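Only one protein chain is missing from this complex, and each of the others stays in its spot.
Let's look at subunit A:
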Amino acid sequence: MQNHYPLWKNLLVLIVFAVSTIYALPNLYGDDPSVQVASTRSTKLAQEQANKIESDLKASGLNIKQFEFNNGQVLARFNSTDDQLKAADLLRDQLSDEYNVALNLAPTTPPWLRALGAKAMYLGLDLRGGVHFLMEVDMDAAVKQAEDRYTDDVRLALRNEKIRYQSVAKDSGFIKVKLSSADDKPALLKLLGKDFRALEVTEPSEQDQVWLKLSEKDVRETKKFAVAQNMTTLRNRVNELGVAEPVIQQQGEKHIVVQLPGVQDTTRAKEILGTTATLEYRLVDVEHDVQQAVEGHVPVGSRLYYERNGNPILLDRRVIVTGDQIVDSSSGVDQDGRPSVNISLNGVGAAKMGKLTQANIGKPMAVVFIEYKVETKTVNGQKVRHKEKVEKVINVATIQGVFSHRFQTTGLDSPQEARNLSLLLRAGALVAPIDIVEERTVGPSLGQENIGKGVNSNVYGFIAVAFFMIAYYRLFGLFSIVALSMNVLMLVAVLSLLQATLTLPGMAGIALTVGMAIDANVLINERIREELRIGMSPGAAIYAGYERAFATILDSNITTLIAGIALFTLGSGPIRGFALVLCIGILTSMFSAVVVSRALVNLAYGGQRQLDKLAI
């Protein structure tokens, strides 16, 4: 029997159909607007806390569709986005800093499907609304910071080793060490070989100098670290913002993609994500004259700063504590009602702070607020943007007693600033400034519209193709369309299993895949007609049609696959989504067009002993 499939092949088709249906099914269920509450600390919420949240919500008279408490997280589902937003506002007001309230779209997939691991495709930002940022890490600044750090460290080491020097300064790409006497050079080289192996040493003709430079490897490491560290910080900040299912990914060498689904308040998101604000604690230099420093004679161990009101102030060059030693912070008000930030330090920072405050009781200490600001300046008639490090002394206070782990800082402009600063300190500082180089925001209504457009394109196109195929190839056309439907089903199931992100270009990819996948069936059907025309028996024509068309189908699909893979590897964002759908669609279409349609044809004609006519 030429046109007979063995049992296992028919079973295979059935099993593939069943499995695809199960995994494609969750996409038919919609999402519930919901609010998710979790602890900002690493602990989980307790049952009582969840109960409290539930009773708070019920007391407000909001209509809760469902209240779930799982894995120490609360998920409250609502019937409308309106209720959802109200509930989120209510919870944010009532709950303290320790809770993280996030808006979310919770899938309504029934439990039995969830138990099978079936999940709906993840909708891209262009379909669900939200913000997409592409951020560029300022690598030059990261390297410069590393150089600054080394400059300070070398200076400190020289002092500790009692090697006298005239200056340690950055100059034309080097850290130049100028010694007081050339006799100390061997001691310096020994020190460098011991403690500063990462630095490349150059000995210029001047006998009293040694030039240092960061090694290639160190520069690379610094850059890598800057991106990794910034990603961690961004992740913390995003969590603080209260966004469900954020995406934070590295792209290329120096870019970071941040996607915040459902976020509408882009102003705050930008403010929080892009800010480099951090704090530094320094002792005030009371020994030298500030006026002289303003005139240009800054003492060696000090730096000149300005307070908010513009008054100059001299601070010690050495930092006591930097922002990255802060482990926790919260905003509040001090006894006098001024906005303040409560700070907790890690062990190293606390020890330093404790030692220092003990030795300097009665002396003033300053808090420096550091921020990068972008400014546009006109240079040679051309507008140039550049980043400027703005350092301001926000607070000078006399050390009243010894403190180490926990203390308070005041001097901020507003409660809002205190709140943002405490959030930023809690989430960690960005080690290198970042620039938002791309932003795409899609409002929720446009997202809904886009879903409609994508679905409509597919549905109307499919109906037109189905109508024509059945009119043109009759029964064989019907088989082709059933196979094509199976192709779409398999494609959706595979995409759901991969938890791929579905975007509008992805939906276009599905439509295009449908349009291209039908080619295989047209090839087969045309071939069968042709074989019939040259006088083959119907049974043999079916057999030859499928077999002969297969080589052509393979060749033409592989060429398209090559294009798809190239698009996937080189494309970015939406293009990748399109390419992924295209590639998977080609693979599934090979199965559906050849195996599935053949199984149907065999079922219809394979059993007939005397076959003299085909409905083609």
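Going forward, contacts are C-beta pairs under 8 Å (C-beta built on N, C-alpha and C of every residue); 3 or more make two chains touch, one makes a residue touch a chain; residues count from 1.
The rule is short, and it goes like this: contacts and distances are computed from a predicted model.
> Among "Protein-export membrane protein SecF", "Imidazole glycerol phosphate synthase subunit HisH", "ATP-binding cassette, subfamily C, CydD" or "CoA transferase subunit A", go ahead and choose the protein name stored in UniProt for the chain not displayed.
The record names the chain that does not appear here as "Protein-export membrane protein SecF".
> Can you work out which residue in A:Gly30, A:Pro204 or A:Gly443 touches the chain that's missing from view?
Considering the complete complex, A:Gly443 is the one touching the chain left out.
> Using the touch definition up top, pick the residue from A:Ala38, A:Leu91, A:Ala366 or A:Leu523 that touches the left-out chain.
Touching the chain that is not displayed is residue A:Leu523.
> Which is it among A:Val137, A:Ile313 or A:Ala579 that touches the chain not included here?
If we include the chain that is not displayed, A:Ala579 is the one touching it.
> Out of A:Met139, A:Val201, A:Ala540 or A:Leu587, which touches the unshown chain?
That would be A:Ala540, which touches the missing chain.
> Tell me which stretches of subunit A touch the chain missing from the display.
Interface residues of subunit A facing the absent chain: 126, 134, 136, 252, 266-267, 270, 274, 374, 376, 382-385, 435-443, 445-446, 449-450, 453-454, 456-458, 460-462, 464-465, 468-469, 471-472, 474, 504-505, 508, 511-512, 514-516, 518-519, 522-523, 526, 529-530, 536, 540, 543-544, 547-548, 551-552, 555-556, 558-567, 569-572, 574-575, 578-579, 582.
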